[in-house]
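Right, I'll just put the structure down here and ask away after.
Only a single protein chain was left out; the remaining protein chains are all shown in position.
Take a look at subunit A:
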Amino acid sequence: MTTTSDSPLAVDFCGLRFNTPLVLLSGCVGFGEEYTRVAGFSNRDAGAICLKGTTGAARLGNTPHRIYETPEGMLNAIGLQNPGVDKVVREILPTLDFTETRFIANVSGSTIEEYEEVTRRFDDSPIDAIEINISCPNVKEGGVAFGNDPAMSARVVEACRKLTNKPLITKLSPNQTDIAANARGCIEAGTDAFAVINTLMGMAIDIESRTPIIGNNQGGLSGPAIKPVALLKVHQVYQVCRDHGIPIIGQGGITTAEDALEFLIAGATAVGIGTALFYDPLICGKINRGITAYLERHGLQSVQQLTGTLALNSPRPARTCC
């Protein structure tokens, strides 16, 4: 789909223009070119593409099996297989066509120093924005994910913020008690935007061998199964972001235009598509068309008018019966 500047689908995201509100999610589309193998797929159908999680040194990733289908979703434990930031910046970025869409780096690490190193390298590159994947285990704190702890999350954001003026997107984990508190800390630490949510941790077991199916024992759950959780988290984070004008890329289980619209209404400015691409590689065109039809039906000129338009019910306070 080619969109013009007055396209109803175009959104402004931290000063970047996205052709459409769709963002292809990190880990699902390699380093930006993989899906173009499919005839009919175009990077132009997405407003932005998040590249695979990138670390300081190259990583081989986890032992197989790395993925497994579960009811209404899937588990994955890829283990951040990537060629290292230097190779990504020097060899991969120059092959990408930045006229087609915006490209967002996904910065990952085991230590704050590694997050810093990767951010510094991407800052000095043509990448359009930097997403910090704080769901990685902190090796210095016994392997607890940075993102599960508000203080550690803020420390990563603060460190990266010092090293770049590019739009900085913090990707929040659902595997924590108070996502809104975490978001507040990340805003204070200087984040420009949020991605909400990363995968929920899960497991699947082979009952014959009595071993976990995933080589890494546990993996991240994605797909429609996590959509209601993701929607609530977007709603909660939006309450914190609204007054700061901080945009959210809502994600988790979106497979239809209706799903995408729910996320926009809950408070997202853009919406992520990950697992749905595995189901249907040409899904973006369909979702874009579905959103356009909805805007027409509701007499809206721009998809941006939808963000955060959720009108909450007023539940009655709890009452005892009789």
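By definition in this document, a contact is a pair of C-beta atoms (placed from the backbone, for glycine too) under 8 Å apart; a residue touches a chain by one contact, two chains touch by 3 or more; residues count from 1.
Just so it is clear, contacts and distances are computed from a predicted model.
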* When you check the chain that is not on display against UniProt, which of "Phosphate transport system permease protein PstA", "Transketolase", "Dihydroorotate dehydrogenase electron transfer subunit" or "2-oxoglutarate ferredoxin oxidoreductase subunit beta" does it turn out to be? -> "Dihydroorotate dehydrogenase electron transfer subunit"
* Options A:12, A:69, A:124 or A:178, residue touching the unrepresented chain -> A:69
* Out of A:30, A:84, A:290 or A:308, which is the one that touches the chain we can't see? -> A:30
* Structure fact -> Contacts from subunit A to the absent chain lie at residues 27-30, 33-40, 52, 60-61, 64-69, 74, 76, 78, 81, 94-95, 97-99, 275, 277-282
